[in-house]
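For this view, one protein chain was removed and the others were kept in their places.
Letters are used for the chains, namely A and B, taken in the order the chains are written, and counting of residues starts over at 1 for each.
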Amino acid sequence: MIKIIVGRLLQLIPVLWIILTLTFFMSKEVPGGPFSAERQATPEVIARLNAYYGLDKPLWEQYLGYLGKLARFDLGPSYTYQSESVNEVIARSFPISLQIGTLAFCIAAVFGITAGVIAAANKNRLWDYLPMSFSMLGICLPTFVLGPILALLFGLVLRLAPVSGWHGLNYVPFHPMIMPAVTLGLFYAAYIARLTRGGMLDILSQDFIRTARAKGVPDHQIILKHALRGGLLPVVAFLGPAFAGLLSGSFVVEKVFNVPGIGQEFIKSVFNRDYPLVLGTVAFFGILIVVFNLASDILQALMDPKSRK
Amino acid sequence: MKNLFLAVTLALCVGIGWFWVRRGTLTENGYSLTLREANEHKILLITVGSEPRTLDPQEAQGVTEHHIVMAMIEGLVAPGIDGESKVVPGMADRWEHNEDYSVWTFHLGERRKWSDGEPVKAGDFVFSYKRMLTPSFGAQYAENLFILKGAEDYYSGKITDFDQVGVKALDDRTLRIDLVGPTPYLLSLVQHDSWLPVCPTAILKFGNIDTRDSKWTRAENYVGNGPFKMKSWHPNDVIEVVRNPLYWDAASVKLNGINFYSIENLNTQERAFQAGQLHKTDQVPLDKVPYYRRTHPELLRIDPYEGVYFYRINVVRKPLDNPKIRLALNLAVDREAIVKNILREDQKPATGYTPPGMGEYEPLNKITYDPARARQLLAEAGYPNGKGFPRFIIHFNTLESHRAIAEAIQQMWKEELNINVALENQEWKVYLDTQNNKNYDLSRSAWIGDFMDPVTFLSMWTTGNGNNNTNWGNPKFDALIEQAARTGDPAHRFQILHDAEDLFLSDLPIVLVYWYTNAYLLQPSVQNWNPLVLGNHNYKFIDLKSERELAK
Partner (left out) sequence: MNSATPGATTSIEPASVRIDHLEQGTSLWKDAWYRLKKNHVALFGLCAFCSVAILCLIGPYFTGRTYEQTEIGLKASSPMESIFLKTEAFKGGESKRSFVALSNLEDEFLDKTKSDRKDIVEKLARGGAYREGKITYEPSARRYLFGTDPLGRDLLTRVLIGGRISLAVGFAATLVSICIGALWGATAGFVGGKIDSAMMRFADVLYALPFTVIVILLMVMFGRNFILLFVAIGAVEWLTMARIVRGQIISLKNQEFIEAAISLGLPGHRILFGHLIPNVLGPIIIYATLTFPQVMLLEAVLSFLGLGVQPPLSSWGVLIDEGSRTMETSIWLLVCPAFFFSLTLFSLNFLGDGLRDALDPKSSKD
């Protein structure tokens, strides 16, 4: 097992290299530069700025220079946050997204799996339709709709949570991470609920469950002990990228609640043509994706009742 | 399983109920009291929109940055309490100029200190302007200083000795500025970021004179000379500034601190304002303006603002190269309807280019809504009833109001002139690229004034100017702008600029839309927040009244 994990982690290096190379050349191909603005600076000024940041060198030279710095774990300066380096931007914004994402993940997993299992156990009865319809709300109300609704309800009507901001708001009843986490979590909960239900139904119709039923094993024991492991397989496959996505934040949610997480940097860096920040966040997300997909693959292997033979 | 679900639901209900019960006590010390507490402690809570990229005034480019920098760095003069043109002493406490406004002498006042305790010297200004003009520093606004004698030569490397540039410290407290021509509006100009001083010791501690993005702008390193100093900077969230005890006029500073929040989403700004987390928003969401006007007129503020919204026309593209067609397009736009029904923030239909409010400069009243004449012009140009008129495209950057205006204009042209226009939105930088490469037919544009003079609007239209971007040029227009730069008499100068604008509007490389206003929400507890056309408030005059005081 350890050999597999180490092997997979070693694959991280070529994967990251491909990601960064592609991103590097693609982002340079995108029109507009970091210094273009509505009020155009003169071409001389732009040329000087490009020279200052080394953007006037041939692309391959810039590319090699970037890789060289990367080898020393230096992601370069940010053009958007002019007094910070990309390392610092990630270091300050990721912990915030990490908190929100972890809470959102817990909400999503608990609500999603519970709703899915209940629905599967009561297939095509009231207690199937009820939790499933509820979970559909999470899909029908995308985060940019649910976020403002929750902000209005809990922020302005009930006055339980701040509607904006992060620092210095620790004394309010709802910590500023709660509303963003709920918004994000409900969206993922809906997915998990539907996948759980589908997976559970597949398992529950298998022969070994029938046999167990025939033997008189109680329902809840069948579900919790026998069916859940196999039934959650599709969910676990989904959770790898989903968890990576949750931890790296969400542009929409961070803008709606004005939370200084890392999610907005993915989008803003591209809009600002902040090449080092684009590459830095992409590398960061690449690591998350590879690591969590690995974790999800391992979990799938462990959970599969058949593949353990 | 059912029981589990029930248990979770029950737990949720209990939880919500618990918070609901606690809510009664929360109003006593919860965040919803922030506003009252802020009033008591005299901390102003405002948002400036997006996150500033830097707080180095010489690298700053936008209004956002300027509004924060102003709290911490003061120029030679500062905006007055009720108008940027009525300046009050800043670092200089008196100043004089020669007859044609081309040589100015500023006398620095007493007790002018940097926040690290060092005195502010005239030499610091010389250092600052040298930094701005150092080519390798690459200041985007270096051009602003080219009115200094020799500045352009120094910048382009023709001279290497900065002593030959027209800014000199006669002694520690006297600064002499020699300009290439008469500049009656210099006092408005020196309030702009590019003319603000920076502390040489702070800069040189973290790099050379031409080091960009150095660590001096961080909260712990920042040195300013303004009424406030930086306490903390949490990017994308809040910048806290507190009273600067070393400020020369600290006694008249009324606030104890300001929190600048960066909130980009306008709806979030408005919610934060309603929740009592803000004294002032940056803007108001379009749909909320009528709501506040009807229900809370005391919270809604609409100030005049020096800006004009227009479409650039690429004048080399057929058939837009025909001035008659350009005029027809202008005449067929019902600006009144756009302003009244879509924007609803008391913007004025642009009848000329330079907006009103530029002191003695009268805005032109040349372009109105006249569809009949527009149709006639179109027919004269060879397209009676829009027949055979080629389809062209309006480019705009993605934003709701831009799209709404474009859609409305598209329909107006279709109805009045029977011509078909397509709309294409682009991401911001792609749009800029399209516009700068003149790769468009019509491109949404806007221009915000930097200082209080029509030249800030008109000079961009000279032939080949980097901000012209329409391929339009007229030697006569260039000559008039040049002539104005050499004229000292303010009245005569305005007359020349008036002629220039008139000429510009006869040729019309643009479609005029409207003149800006600045609409925002403001708590009544904020005092002395007067309407200013550039929106640059001198924070030392701002005060907060607690509810008790307001009740009186």
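Operating definition for what follows: a contact is a pair of C-beta atoms (placed from the backbone, for glycine too) under 8 Å apart; a residue touches a chain by one contact, two chains touch by 3 or more.
Note that this is a predicted model, so its numbers are computed, not measured.
Only one of the listed residues, B:283, B:425 or B:546, touches the absent chain: B:425.
Only one of A:70, A:98, A:152 or A:295 touches the chain withheld from this view, namely A:152. Across the entire complex, the residue among A:81, A:94, A:111 or A:238 in touch with the chain not shown is A:238. Within the complete assembly, A:140 is the residue of A:91, A:140 or A:224 that touches the hidden chain. Counting the whole complex, the residues of chain A in touch with the unshown chain are 11, 14-15, 18-19, 22-23, 26-27, 29-31, 124, 129, 132-133, 136, 139-142, 144-145, 148-149, 152, 191, 194-195, 197-199, 201-202, 205-212, 226, 229-230, 233-234, 236-238, 240-242, 244, 266-267, 270-271, 278, 281-282, 285-286, 289-290, 293, 296-297, 300-301, 304-307, 309.
On the side of chain B, the interface with the absent chain consists of residues 267, 285-288, 290-291, 337-338, 341-342, 372, 398, 400, 403-404, 406-408, 410-411, 422-427, 430, using the contact rule stated above.
Just so it is clear, only the chains that are shown with their structure count from here on.
Averaging Cα coordinates per chain places chain A and chain B 36 Å apart. Those residues of chain A lying in contact with chain B across their complex are 30-33, 35-45, 48-49, 51-52, 77, 79-84, 89, 92-93, 110-111, 114-115, 117-118, 121-122, 127, 131, 148, 151-152, 155-156, 158-160, 162-169, 171-174, 219-220, 223, 255-258, 260, 264, 271-273.
Those residues of chain B that touch chain A in the complex are listed here as 1-2, 4-5, 8, 19-20, 22-23, 26-27, 29-32, 51, 53-56, 59, 61, 135-136, 138-143, 156, 212-215, 217-218, 232, 234-238, 261-265, 267-269, 271-272, 274-275, 277, 427-430, 432-434, 436, 445-446, 466-467, 469.
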